[in-house]
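These notes concern the structure reproduced below.
Showing chain A:
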Amino acid sequence: MAVDPSTLDAMPFLRRLAADARAELAAIATLEEHSAGAVLFREGDAPGAVFLVLEGRVTLTMRVGQREASVLSLGADELVGWSSLLARRRVATALISQRSRLLRIEASPLLELCERDARVGYAVMAQAFEDVSDRLVDTRMQLLDLYGKGASR
Partner candidate 1 sequence: MSERTFKVDLMTRVEGEGSFTLTVRDGAVVDARLAIFEAPRFFEAFLRGRGAHEVCDIVARICGICPIAYQMSAARALEQAMGLVTTPEIERVRRLIYCGEWIESHALHVFMLHAPDFLGYESAIEMARDHKPLVERGLRLKRAGNRLIECIGGRPSHPVSPRLGGFSRAPAKGALRALRDELSRCLDESVDAARWTRTLTMPELSNDYVFASLSGAEDYPLERATHVALSGRPSVPVESWGEAMVEKHVAHSNALQATLRDGTPYLCGPQARFFHHRDKLHPIARALADELALPTEVRNPFQSIMVRAVELAHAFADAIDIIDRYELPERAYTEGAPRAGVGYGATEAPRGLLWHRYETSDDGSIVSATIVPPTSQNQARIEADLRALGPSLLAMDHAAATVRAEQLIRSYDPCISCATHFLDLRVEREASCE
Partner candidate 2 sequence: MMLARRAQLERLFELAREGGRALIGPTVRDGAIVFAEIERVEQLPIGWRDVQSPGKYRLERRSDDAAFGHVVGPNSAKELFFAPSETLYRAERRPDGKLGFTAHKPPPTAKALIGVRACDLAAMRVQDRVFERSQFRDPQYGARRADTVVIGVHCTEPGSLCFCSSMGTGPRVTEGADLALAERGDELLVDALSPRGEALLAQLEATEASASDHAWLDAAMDASRARMGTAVDVRDLHERLYANLDHPRFAEVASRCLSCSSCTSVCPTCFCSNAVERSDLDGAASSRVREWDSCFTREHSTLHGHAVREQTSERYRQWITHKFGAWVAQFDSSGCTGCGRCIAWCPAQIDVREELAALTNNDRRTPLPSARSCDASQDETLVPRVAEVVSVARESGDVVTLRLRAEGFESFAPGQFSQLSLPAIGEAPISISGRDGAEVEHTIRAVGALTDALCKLEPGEQLGVRGPYGRGWPLDELAGGPVVVVAGGIGLAPLREALRRMIADPARFTDLRLFYGARTPDDLLYAREMLGWVDRPGFRLYATVDRASATWRGHVGVVTRLLKRETVGDRARAIICGPETMMRFTVDALARAGVPHDRVWVTMERHMKCATGLCGRCQLGPYFVCKDGPVFRFDEVASLFGRQGI
Partner candidate 3 sequence: MNAKPRLGVFKLASCDGCQLTLLGCEDALLALAERVEIAHFPEASSRTDAHGTFDVALVEGSVSAPFQLDELRSIRARSKRLVTIGACATAGGVQALRNGRDVREFIETVYASPEYISTLDASTPVSAHVAVDYELRGCPIDKQQLLEVITALLVGRRPEIRDESVCLECKRKGIVCVLVKRDEPCLGPVTHGGCDALCPTFDRGCYGCFGPKERAPTSALAARFARDGMVPVELVRRFRGITGGAEAFRTESDRHE
């Protein structure tokens, strides 16, 4: 059930954690493989697990009226489902768009671990913060519609 702590080495931010902290984290993580088309969670679902992509591609989609629009795809080393860390409902649907290997960590044991071990807590939160920040910048760029008609070139 629990994964080998060395699996966590794949994630740069976890490599920096002390061995015991990594082991604690590994203990609450599971490894999953999904083929394209699978859905990790759906928009509006209750909070659940946080995922780390080891390989493959997960696309976040949102419902716009009757249709489903892709807003971002995530790949290796990236975090999926961070909103569960805030105990919020899922804001987007996570769709496997390419066969993926994921590390699954349930939000409640993870939050407990973060509370208990500040080293893990800091690493996880720092990573989540960086991810969110990058996504914010990216989203702004997408909003700018740089390749649209009004924009140059």
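Note that in this section a contact is a pair of C-beta atoms (placed from the backbone, for glycine too) under 8 Å apart; a residue touches a chain by one contact, two chains touch by 3 or more; residues count from 1.
The candidate set was assembled so that all candidates are chains of the complex that A comes from, given by their letters.
These numbers come from a predicted model, not from an experiment.
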- Query: Which candidate, 1, 2 or 3, sits against chain A in this complex?
  - Reply: 2
- Note which residues of chain A are touching candidate 2 in the complex, please. 36, 57, 59-61, 67-73, 75-78, 95, 97-98, 134, 137-138, 141-142, 144-149, 151-153
